[in-house]
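What you see is the complex with one protein chain gone and the rest in place.
Here is chain A:
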Amino acid sequence: MSQSQTRVVVTGLGATTPLGGDLPSTWSALLAGESGVRKLDWEGVEDLPVRFAGTLKVDPAEVMPKQTLRRLDRNQAIALIAAREAWTDAGFAPPASRKAKKPEEQSGVEGGFTVDGERLGVVFSSGIGGLHTALNSYDVYREKGWSRVSPFTVPMLMPNGASGHVGIEFGAMAGSHALVSACASSGEAVGYAIDMIRAGRADVVICGGTESCIHPLQMASFGAMRAMSTRNEEPERASRPYDKNRDGFVLGEGAAVMILESEEHARARGAQINGIAAGCGYSGDAYDIVLPDPSGSGQAKAMQRALKDAGLEAADIIHINAHATSTPAGDVAELASIKAGLGEEAAAQAAITATKSMTGHLLGGAGALESVFTVLALKEGLIPFVANLEDVDDEVDLDIVRDEPRKVPDGPAAALNNSFGFGGHNVSVAFQRAL
């Protein structure tokens, strides 16, 4: 980061996940090493190769009126729930939304800061989009004909739907974007939001990721790839990055949001500063549509570029929230990439965690959720440990946080959050503790 560059800070956080309906409950469950993975009880589930997932702890129907849910895909509903929490957390005034909301749908703080809509942006990602809507609507069409298909089907299934709804609710007119890059999607959303503020396009950006595609088709199609864990008898122990007996990823659902703000804007309004969104690095593998480049050079480059963009040295990195999805090949390949990206010495000093061991893999929501966790780890001085890590893989030769949360000493601290997606998309976001 050059000295002239605008510094971007994190002023609001929110999430709804398999561990909790909001961020405080999610974070405490995470520190306790709880699992958000549970058995599915669908009709016909016994015919699927995978019969469990990280389903939401709190269903949207518990916190949103049915009329609102009628016109939102589940991924969009949870995006709004997380965005409302982050908006309130940032201390902003209730949005002057064009549509009157029911009292239970209000967000913001009475007497809070009113954001200029022309200076407010949104970057919200989903990797898959409205899969439930697409498939349910097709069922309606086949059973009852076209006239019974909901007129909201298109806005509900489009992957930019969450971005659109969040932009409308909070009156964001600086630009509303939806980056789609599979499991790297919302890591890229955070990066793009940083750039929007640095470029002077916005003072405040609501950025996040959302995913909700726990559907028989996804269990079947990821199952067909042999990518998922089949530990059907012990769902809560299935996601086990770095463990010798890991056998694939566990699908999760949820949404996470960060409010990013230029430091100048945040300080002028006396905002709480949770951390610094220091920079972001990207690369493309240009290798295979689903397999990561085995050389790891793409992943390493993303980390190096994040450091450069953030003006950090590899030695500054004390913590990495790894992509680590609990696949046999991916977890250890990423460790090799970390060594290549940071250098052996710096890599050995970074405390690495894999929070997917508790949340499952949120696909397009993962980057944002794990960025939120990375910011909290630096702020609270506690790095969550990897759950289910019982027998460490022989190929693991870096410092993995296990058994209990790791305390981070006071003082300057920086961390990376890695996300890699089908298509060869690699992104690494750098955060620093606010001092």
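We take it that a residue touches a chain if its C-beta (ideal position, glycine included) is under 8 Å from a C-beta of that chain, and two chains touch if they have at least 3 such contacts; residues count from 1.
Everything below uses one rule, namely that contacts and distances are computed from a predicted model.
Between the listed names "Permease", "XdhC/CoxI family protein", "Acyl carrier protein" or "Carbohydrate ABC transporter substrate-binding protein (CUT1 family)", the UniProt record for the complex's undisplayed chain reads "Acyl carrier protein".
For the chain left out of this panel, the touching residue among A:102, A:201 or A:267 is A:102. Across the entire complex, the residue among A:44, A:151, A:270 or A:409 in touch with the chain not shown is A:151. Think of the hidden chain as still there; on chain A it touches residues 65-68, 70-71, 99-100, 102, 147-148, 150-152.
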